[in-house]
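Have a look at the structure that comes next, please.
The complex is shown incomplete by one protein chain, all other protein chains being positioned as in the whole.
We just call them A and B in the order they show up, numbering each chain from 1.
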Amino acid sequence: MASVLKIILQRLALGLLTLLVVSMVIFGAVNLLPGDFAQAILGQGATQEAVEAIRDEIGLNDPFFKRYFDWLGALATGDLGVSYAQMMFATGMGGTTELIPITTQIAPRFYNTMFLAGLTALIAVPVSLLIGVLAALYRGSVFDRVANIFTLSSISSPEFFLAYILILFLAVQGQMLPSLAAVEVGMPLGARIYNSLLPALTLTLVVTAHMMRMTRAAIINLLASPYIEMARLKGVRPMRVIVKHALPNALAPIINVIALNLAYLITGVVVVEVVFTYPGIGNLFVDAVQNRDIPVVQVCCLIFAAAYILLNLTADILSIVTNPRLRHPK
Amino acid sequence: MTKAASGPILAAAIALLVALDRLLGMPVLAPLYALLQTVMAPVDWIATALGTATEGLGGWRWLLWIALLVGVGFGFRRLGQIVTSNRPFFRDMTAGVAVGYVLAAAAILWVLLNYSRAFSSHGGMPDTYFFFRLVLHGLVAAFVAATLFKLLGSWVGTAGSRKLFRQMPGTAAFGILIILCYAVAAIFAGLIAPHGQAAIFPKANIIPLVPEAMGGSPDFPLGTDQIGRDILSRLIYGAQNTVGIAFVTTMLAFALGVTGGFLAATLRGWVDQALSRLVDVLMAIPALIFSLLLITAASSLFDGSSLTVAMIVIIAVIDSTRVFRLSRAVGMNIVVMDYFEAAKLRGEGMFYLIFREILPNATAPLLAEFGLRFCFVFLTIAALSFLGLGIQPPLADWGTMVKDLGQFVNYAAFLPQYAMLPLLPAGAIALLTVAVNFVVDWMLQRSSGLKE
Partner (left out) sequence: MADQSEWLVEMRGIHMEGRSDETWTPIIKGVDLTLKRGEVLGLIGESGAGKSTLGLAAMGFTRDGVRISQGSVTFDGIDLISASAETKRQLLGKRIAYVAQSAAASFNPAHRLIDQHAEAPVQHGVKRRSEAEADAVDLYRKLRLPNPDEIGFRYPHQVSGGQLQRAMTAMAMACRPDLIIFDEPTTALDVTTQIEVLAAIREIVAEFDTAAIYITHDLAVVAQMADRIKVLLKGDEVEEAETRQMLSNPQQDYTKSLWAVREFQRPQKPAPAVDATPVVSVQGVTAAYGKIDVLHDVSFDIHQGRTVAVVGESGSGKSTTARCITGLLPPRKGQIELDGAALPLDYRNRSKEQLRQVQMIYQMADTALNPRQTIGEIIGRPVEFYMGLRGGARRKRVEDLLEQIELPASQYIDRLPSELSGGQKQRIGIARALAAEPKFIICDEVTSALDQLVAEGILRLLARLQDELKLSYMFITHDLATVKSIADEVVVMKDGVVVELGPKTEMFTPPHHAYTDLLLSSVPDMDPDWLTRLLAERGIENIGDAAVGKMH
């Protein structure tokens, strides 16, 4: 057991290190490039003094590493800074209004995005596992082939295409679900689910397809193992072969599949939130990108990257924990 | 033999019927529709009756449906056992499979029922079944086209290509056909397109696919957009721009990734370590997010077409990390082969090792990966354009078109043709990626089949 613990601690440390390096890449990518954001904030007509004042205020005149560590230090204390849009607004008002920090801006949106991802996972994981296992068991059958064509198509389609198709059939023609995902703070759970069901279904289509194909591949791979043949040759019931012999070994690949696809959700969520104008981080991120609002872009990017790293790390650790070779060392 | 021939015969029959009906004006389809309606009428009646009878149950109705399905499944199996006097097919059938058969039959009935309903309410104006019929017709057309194309391929060409076509699944034939069509459209866009991609005509918002009396125009078969540009032309030019740019980006990503991957595999040591760690870090940020971040940074330096070039480079670099991973893994598998060791011990140089020993043996997986990467890049660019950060105007591009026309999807209830507008470019993107994925899937199956 000690060796497993050691491996897990190593992975955790590695994940933390990766996150640190990634934060440096994210900060550096934006800050090392030439181009004057102070000018961008104030617009072309601004006076030289005003630009200089802003530069000083947001620290653009400091050396790179000082800025990076200042930023990192602030992040660690939960201070995500103030968006340029807020600053511009404040400058316009003559500096009298209160600045709303990014933390306040992001918190409800973060919750919304997590809610959407969670809802998607809740639908997608059981459905895709079921279809994947069935397709593997009856591989080569009509069911398998139809599932293959269907999943390949939905993987290949851009998210906005799937979104429009769903809007078309479920919102406009079926009148079953709202096409705009109006989600607010303090909404009852039922209404919240109802309003975010369409974006969740869109994401489900994409993620289910990925997950189902990976599950199918993992199970087929597993069913070809000599020990499964051995179980059949021992006269074990087909159901028991699956439950007792295949499943314990399928756990690691399936966990991996789920984690990888939840990580994939992170990318998918951006486009889907924009299509449905869902008030989540993805939408905020795209707005910030369009307005070149650097502090917001950086923070959003870091949140996405952190979630991505965390999920991959979880998959890694769970697959170590479920591996009998590591759990029962020689 | 009969089973193999049934597909082509069905496809040819459908093609013949449609051609007779539409091209020669012989009314052969109408009686078929009438027949379908007659056959479906009792089903329709039963379905409606069941629907009304169980209305009071509300959400619990689903339980009843499931119970019915299971019951019919067991009955079906028992009946089969009796009728075939316990043949192995029915004797060894599990309950789940029996229910599966019944479920499939129910699904087919549902489709036929809706299709027959689509015609009973068919008037002059498009109705609620417009899109349902469109999808079904599209699927049948795809089946017919793929089957006939496959048939053609197995008659024409060299012995090798004929054999390839004979063994190919229909989906792969469909994929190849579509890719060919896109290639033609992309290469000859200037010749095919009726108008220029940026040309603006005074009449804006011409409705697609309807006679002139209802606001259409034969000059603009797919209508014009809000500022009066011909949508058909922009779609065709979009093939050139969107596909072309994605192709260039993928090539660039491959040049970078394959070189790095093979170098890491042959040199090992610190080169491998350095490249691999770099790639690890770059891959720790989701690709779309990272490209958005970098494009934000680049947008303060470039604009217009140079921003498009910057986007190409950014996506290529980000994507080359995935190519690096694969080509390194493939390279590693080849490097441990005895023939590679023999060449190494002969004293061969790096150039010979990479280009004569590794590359020829890596083409199959790399080609498949090229297809997948192309799809990924293509979808990323489309997503970026959709978010307004990809290919910049005035170039016509499908992602941007979807963004511009997106609002029309809400017209679907009363003007389905308008709702087609955003679906056309979005569908064009989906169709190509689906086609490429079908071909890649077949290639991967073939290469894994050879190993066994």
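We take it that contacts are C-beta pairs under 8 Å (C-beta built on N, C-alpha and C of every residue); 3 or more make two chains touch, one makes a residue touch a chain.
Just so you know, these numbers come straight off a predicted model, no measurement behind them.
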item: Touching residue (missing chain; options B:Pro31, B:Gly56, B:Gly160 or B:Pro360); value: B:Pro360
item: Contact partner of the left-out chain, one of A:Arg11, A:Arg67 or A:Arg232; value: A:Arg232
item: Omitted-chain contact residue, chosen from B:Leu16, B:Leu79 or B:Ala342; value: B:Ala342
item: Sole residue of A:His210, A:His245 or A:Arg292 that reaches the chain not shown, by the stated touch rule; value: A:His245
item: Residue ranges of subunit A at the interface with the undisplayed chain; value: 225-227, 229-237, 240, 244-245, 248-249, 324-325, 328, 330
item: Missing-partner contacts on subunit B, residue numbers; value: 88, 91-92, 167, 337-339, 341-348, 356-357, 360-361
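Heads up, the rule we're going with is that only the chains that are shown with their structure count from here on.
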item: Subunit A and subunit B: spacing of chain centres that average the CA atoms, whole Å; value: 24
item: In the complex, subunit A residues that touch subunit B; value: 18-19, 21-22, 25-26, 29-30, 33-37, 40, 138, 142-143, 148-149, 152-153, 155-161, 164-165, 167-169, 172-173, 179, 238, 263, 266-267, 270-271, 274-275, 285-286, 289-290, 292, 294, 297-298, 300-301, 304-305, 308-309, 312
item: Residue ranges of subunit B touching subunit A (in the complex, touch as defined); value: 94, 97, 100, 104, 128, 131, 171, 280-282, 284-290, 292-301, 375, 379, 382-383, 386-389, 399, 402, 406, 409-410, 412-413, 419, 422-423, 426-427, 429-430, 433-434, 436-438, 441
